[in-house]
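Sharing a structure, written as structure tokens. Questions coming.
The complex appears here minus one protein chain, its other protein chains still in place.
Chains here go by letter, A and B, matching the order in which they are written, and residues are numbered from 1 within each.
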Amino acid sequence: MKLFKSRGWYKFSKNPLSVLGLLIVSLIVLMAVFANYLTPFPEHAGPFVDIPNKIKSPSSTYFFGTDKIGRDSFSRIIFGYRTSLYLGVIVLCIAVPIGTSLGLVAGYFGGKIDAIIMRITDIFLSIPPLVLALSIMAFLKPTLTNAMIAVSMMWWPWYTRLVYNLTRSIKNEGFVVSARIVGASNFHIIFKEILPNCSASLITKITLDMGFVILIGSSLSFLGLGVQPPTPDLGTMVSQGSKYLPDIWWLSVFPGLAILVIVLGFNLLGDGLKDLFDVEL
Amino acid sequence: MIPGDPARMALGPTATQEMVEKYRDKLHLNDPIHIQYWFFIKGITKGDLGESVYTKRKVTTDVSTYFPATLELIIFASLIMIFVGVPLGILAGRFKDKAIDNISRFISLLGVVTPSFVWAVFLMIIFAFYLDILPVAGRLSQDTVAPERITGLIILDSIIRGQFNVTIDALKHIILPALALSLGALGQASRLTRSNITEVYDKQYIEMARAYGYNEFKIATKYALKPAMIPTLTILGLDFAAMLGNAFLVEFVFAWPGIAKYGVQAILYKDLNAITATTMIIATFFVFTNLIVDLIVAYLNPKIRLSGK
Partner (left out) sequence: MYVKTTLLNIYIHGSVTILKYLGGKMKIFKINILAFLVTSLFSFSIFAGGTLRLDEVAIGEADPAKATDFADGIIMENVYDALVTEPQGGGPVIGKLAKDWEVSNNGTTITFHLNENVKFSSGNDMTADDVVYSYERLMGLKLGWSYLFDGWVKGIKKIDNHKVQFELNEPYAPFMSSLVRFYIVDSETLKANESDGDWGQEYLLANSAGTGAYSITAHDPNVETRMAKNNNYFLGIAEIAPNEAILRYNLDAPTVRTLISNDEHDISSNWLPTDVKAAIADSGDKLAKVVSAGGWYFKINTTRAPLDDVNCRKSLAYALDYDSLVGTFQVTDDIAAGQKARGPIPQGMIGYSDDVPLVEYNLDKAKDYLSKCKYSGDDLKITINWIAEVPFEESWALILQQGAMAIGYEASVETLPWAVFTEQVTKPETTPNLSIVAVQAQTPDPDGLIYNMYHSAAAGTWQSTEWVQDDNIDSMLNAGRTTIDGQERVAIYESFQQAIVDMQPDLFISDLVTVYAMRDEINAPTLEDSATYGFSTMAQNFSFRLMEVPN
């Protein structure tokens, strides 16, 4: 990939914030993937109760304290990252292909298809994301899967819009025009000529969005409309922990900070990529 | 599609099946969805949105009780966003890469990456518990009686009625939720203003103005601000509407008796009429906001204003 070619890396590493972002993201991903080995109490993510150790304030044993049934908050936050990343990846895996292909089709063919797809896209874009997700959740049972569906439903239009604009400008470039002249099929032109030229923008947007998808997902579970307890989830932890304020502050403050950190990480990394690829979003 | 039977919820656990059926008939729940929709539309034309199975009152009563609280919160949050965010952006744009620019960048970054419910929790801990200078929750203190309703916006009503002690109490209560709600948008507003300002300052006519020897303040206010504000305004309009979504989160933390809290309860109770009404309010609010923004932009931008002529 371009990123690790020495010149690209040099450009990227010149901005300490981008490097910080990369560090945060890699660290969190690593911890989440290997949570079973890296957390002090991996069993606390599953069915686990230790009443004598409930509501302990942060200490060297329990870095972020324990909750009302004696589970270690630190371990659960790391497992919560796993839930968040899982949600982010799945949502983008659904939204990006749908959004991208619609954008490609609309941008490349133009005309009526363009009008229909882009008007629908505009409607979706005009509704505030959280409001849209909430109204979808109003009709679904609150589960992780449904939360993913709801968030995906509101996310694809952003990719349609992005890819549409890119396609419209790329399609008049010389190499596309010449491909058409030599009789390449539409399929070939769209997927072999245009799509690769959208990839830099797409990768950057996906990175930035990863953070925001996680943020929206945690908002839904904060309202009780997303991931259900006892699955470790950051939004749920803040929501449950906030019931114990102010005396037992660690149950909401640390998961809250954890959300902040992961979104920040993806944001900084995305900004770094934006500078590196020199793309507009 | 909706799991759960609203009629059963409305009547409670001891109602007989026969009564549930009767109630379902009354609510037209046994009819196909398009017939239900027809009844709903018919109701709207008569100003009737049906009955909420959750509060068992007319949805219109509920909405007129809870919406003003949310509106007040959003207006206040927007004021913070505009009167803090925009000046911060202007300063940051004028003093690019100086300390103020970095501060504004930091604030905006924090604002963007932190969900508003996390802000709400942090602000609550700091100002309501640790410093103990602001109230924890609600719109008014226990011993303060709300002014007689005019608009439902307590701050406005109390000013109109001259009950300034109520105004002060209401202001104290609204600061934290409004701040929590605005911080995300505030950062965005300031960054946006900044980038538009810097763009405008790179334009030739600014240099021309400088060459004519106009002072910096006049350049800033007369020549730079207006064109820079046009794209900013559009986004601010979007932010204003998006706050309605985030209000759901903030109202929960601060026990704010608004439409968002009502809406979530409605979702949990499968209260179809209430959900529809809430969604409609949000949609209307959204369209209305965009309309106003468009009008202001048209006013500011002669290109749009004159294009029709």
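Basically, a contact is a pair of C-beta atoms (placed from the backbone, for glycine too) under 8 Å apart; a residue touches a chain by one contact, two chains touch by 3 or more.
Computed from a prediction, not measured in an experiment: that's the story for all the values here.
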Touching residue (missing chain; options B:11, B:219 or B:277): B:11
Contact with the hidden chain (one of B:49, B:124, B:209 or B:244): B:124
Omitted-chain contact residue, chosen from B:136, B:206, B:230 or B:298: B:136
Contacts of chain B with the absent chain, listed as residue ranges: 4-5, 8-9, 11-16, 19, 54-57, 62, 65, 124, 128-129, 136-138, 141-143, 253, 255, 257, 262, 265, 268-270
Chain A residues touching the omitted chain (full complex): 47-49, 51-52, 54-55, 68-69, 224, 228-230, 240, 242-248
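Convention: only the chains that are shown with their structure count from here on.
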Chain A and chain B: spacing of chain centres that average the CA atoms, whole Å: 25
In the complex, chain B residues that touch chain A: 1-3, 109-110, 112-115, 117-118, 121-122, 124-125, 128-130, 238, 241-242, 244-246, 248-249, 252-253, 263-264, 266-268, 275, 279, 282-283, 286, 290
Touching residues on chain A, where the partner in the complex is chain B: 126-131, 134-135, 137-139, 141, 211, 215, 218-219, 222-225, 235, 238-239, 242, 245-246, 249, 252-253, 256-257, 259-260, 263-264, 267
